[in-house]
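Omission of a single protein chain aside, the complex is shown with its protein chains in their original locations.
All chains are identified by letter, namely A and B, in their written order; residue positions are counted from 1 within each chain.
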Amino acid sequence: MRVRLLTAAGLAALMTLTACGGSGGDSGSSGGPVTLRMTTWSANEAHVALFNEIAAEYKKTNPDVDVKFDALPFETYTTTITTQIAGGNAPDLAWILENSAPDFVASGALVDLDDVLEKKEELAPAATALWTSGGSLFAYPFSTSPFGVFVNTDQVKAAGAGSPAELRAEGEWTWEKAVEIAAASAAKSGKAGLVIRDFDYKTWDNLATVWAGWGAEAWSADGKTCGFNQPKMVEAMTFIHDAIFEKKALPAPGTSADFFAGESAMTITQISRASLLKDATFGWDLVPLPSGPNGPYSVIGQGGLGVLKKGKNAEAAAAFLKFFTNEANSAKLAQFFPPPRQSLLNADTLAKTNPLLKPAQLQDVVIDGISKGVVKPSHKGNAEISQAVRSGLDPLWKADADPKAVLDSVCTSIQPLLAK
Amino acid sequence: MTPSRSTPVADRAPARPAPAGAGAPVGRPSFWTTRRRDRLTGYLFIAPQLAGTVLFVLIPLGLVFWYSLHEWNVLADEFTFTGGENYAKLAADPNLPGVLRATGLFSAGLVVLNLALALFLAVLLNQKLRGTTFFRVLFFSPVVVSLVAWTIVWQFMLQDNGGVNGLLATVGVDGPNWLRSDGTAMISVIVVQVFKNVGLNMVLFLAALQGVPQELYEAARVDGASRWRTFWRITMPLISPTVLLTSIITVVGSLQVFAQIAILTQGGPGTSTTVLVYYLYQQAFQFHAFGYGSTLSVLLFAIVLALTVVQWQLRKRWVHHEN
């Protein structure tokens, strides 16, 4: 039965494959009216309104081009566009998450943007590094958002262990101090101390906001060698482990605490989250990441916008991308997404669009952060490596764990993947 | 059901035209004997289902098999025939034993807990008791709640400082970190899923229980049989077709559970809750290895097929009456 069934299915498979082999991608650049489809992970009204405004303006000079913005759920974003590409229905333009950037950039799935973008030279080099391959830029880093530390000044003051802003002014804002303050606040308030937002003991790449202070990295710059068992990383991870289980400065695994709801004294997150503090009922402040043994540092998270080669209207899509990311529109987008253009990276421009932040905070965290920042770790084949690291790190999140041994085993499991 | 009901039907019957395809008048033997007509009707009746199965199940399945013979990198747009290479990779995959173990544990745990609880609830609600309707609705309600909302609430309740441990603390028990400890993550995922769907099986069991003739229980009581004995000797055999049906549905469903794991544990801690569907999804959709993902699909299909055949065979031994 099964054999017969499989043969029949195999025949059918061949028929279907040949039947739909020729379809797709033949609408080409015939010059007729086109509707471009751009996938994003934002269904937010304000974002969508801005995108539609830009598209409507574009239509004035390009009456043949309509743009449809297709907001996909964030959790399954990359998966969904991959399925669409596999199914022969690639979007024309797509936002790309930083962690899948190397996959998209290196695979040749994206159109080279070097001759497309306006004033490409004014993009901050730290912002474009991730999206560049062989000297060409493959996606426009529309959002380049540095990590900072938000402080609940009420809780910190009540604990009386010092103020991050004052320490910062004195040049004493270090990880030792940060953990000390967090532990004291947690003990005093009964709430959480310092929360590394979105880490949740799963999304480990957010820990880069800590270990970068030790000069540690997940893997070497060429991506070939595992960095988890290097001495700097072991030191950094031991520090984190100690802060969680000995000092109780960070909430233990499986504990949720939302800074923006007043449940923790400090949180490390991207500055764009400041808007969540619009109606805050507590005093707050924003300071840069504390300095580590390796001195001051900053970390940025990114999103890119690229044109897919497999989309039906790659040329028209590239033309729209040029318009979407020109200086005028970049300035508009800057109200939601910190821009990579250096002409916009000044406290005055940013202050207009980020009314909750003081110019000093913007200069300190955003502008300096973007120009000096290291990007969160990513690698070709990122999802698989990321998954292996996550399950490899799980044994570390216990009070009696041996960091060196755990980190060695992480390297054992990811080294073959890195070498691929 | 009674002859009196079928008589009027029969009276009207000859007025209707003969069944599809039959040009010959009803009754007199021609080429279209009753048997031939019956056969044709049979084929016509199953035609929509069969065509749908071929188009939407077998052809896609064949394509999946075809993909499994390729290395397919979607992003790089590479689709290369590699023959049995993916199957060699499958045989050597160091993750596979753990994945199969987790799959077996999950399915076995889910089926046993789900059926046992469903039966227990059905028996409780089958008592002559006021308010059973109310409880019926309560136990069924999770079935209609959005899966994502349901799972997120439970994630929140199962965290270290969550509701479940809060409750345990009031009786002096220091609960574990349910979703993040090796020993408890799997059972937590199973239990969350059982609570979500047990209502459906409960309703089916309840229906079956209410179909058991009361006289049989009376007779058993007269014979002095204990409740326990009555349950096993009378109730169970009589509801066995329902047990078979629900167990097949539950086993097959258990092998397809995915969103819950994605939300609750993401396959962790370690890989202790990485079941086959989740692993397949990771490979195909997250790691962009559609070829290898397809190979895992073929494996999953083979496992489900084998299990169902086994259950189908067991039916002959277990199930009380089916010709």
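The working rule: contacts are C-beta pairs under 8 Å (C-beta built on N, C-alpha and C of every residue); 3 or more make two chains touch, one makes a residue touch a chain.
The working rule: contacts and distances are computed from a predicted model.
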{"item": "Absent chain [UniProt protein name; select from \"Phenylacetate-CoA oxygenase subunit PaaJ\", \"Beta-ketoacyl synthase-like protein\", \"K+/H+ antiporter subunit F\" or \"sn-glycerol-3-phosphate transport system permease protein UgpE\"]", "value": "\"sn-glycerol-3-phosphate transport system permease protein UgpE\""}
{"item": "Chains in view that touch the one left out, judged over the entire complex", "value": "A, B"}
{"item": "Selected from B:Thr184, B:Thr242 or B:Thr265 as touching the chain missing from the view", "value": "B:Thr242"}
{"item": "Option touching the unshown chain, where B:Val99, B:Leu121 or B:Ala289 are the choices", "value": "B:Leu121"}
{"item": "Chain A residues touching the omitted chain (full complex)", "value": "1, 5, 16, 19-20, 23-24, 37, 41-47, 68, 70-76, 80, 83-84, 86-89, 256, 258, 260-263, 270, 272-273, 275-276, 336"}
{"item": "Contacts of chain B with the absent chain, listed as residue ranges", "value": "1, 3, 6-7, 9-11, 13-14, 16, 18-20, 26-27, 34, 37-39, 41-43, 45-46, 48-53, 55-61, 63-64, 67, 121, 124-125, 127, 129, 131, 133, 135-150, 153-154, 156-157, 161-163, 166, 195, 199-200, 203-204, 206-212, 237-242, 245, 248-249, 252, 255-256, 258-259, 277, 280-281, 284, 290, 297, 300-301, 304-305, 308, 320, 322-323"}
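In the analysis below, only the chains that are shown with their structure count from here on.
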{"item": "Whole-Å separation of chain centres (CA-atom averages), chain A against chain B", "value": "39"}
{"item": "Residues on chain B engaged by chain A in the complex (per definition of touch)", "value": "54, 58-59, 61-63, 65-66, 72-77, 156, 158-162, 177-180, 262, 266-271, 282, 285-288, 290, 305"}
{"item": "Contacting residues of chain A [partner chain B, same complex]", "value": "2, 5-6, 8-14, 16-17, 75, 78-79, 82-83, 85-86, 103-104, 107-109, 201-202, 252-256, 309-310, 381, 383-384, 387, 390-391, 394-395, 397"}
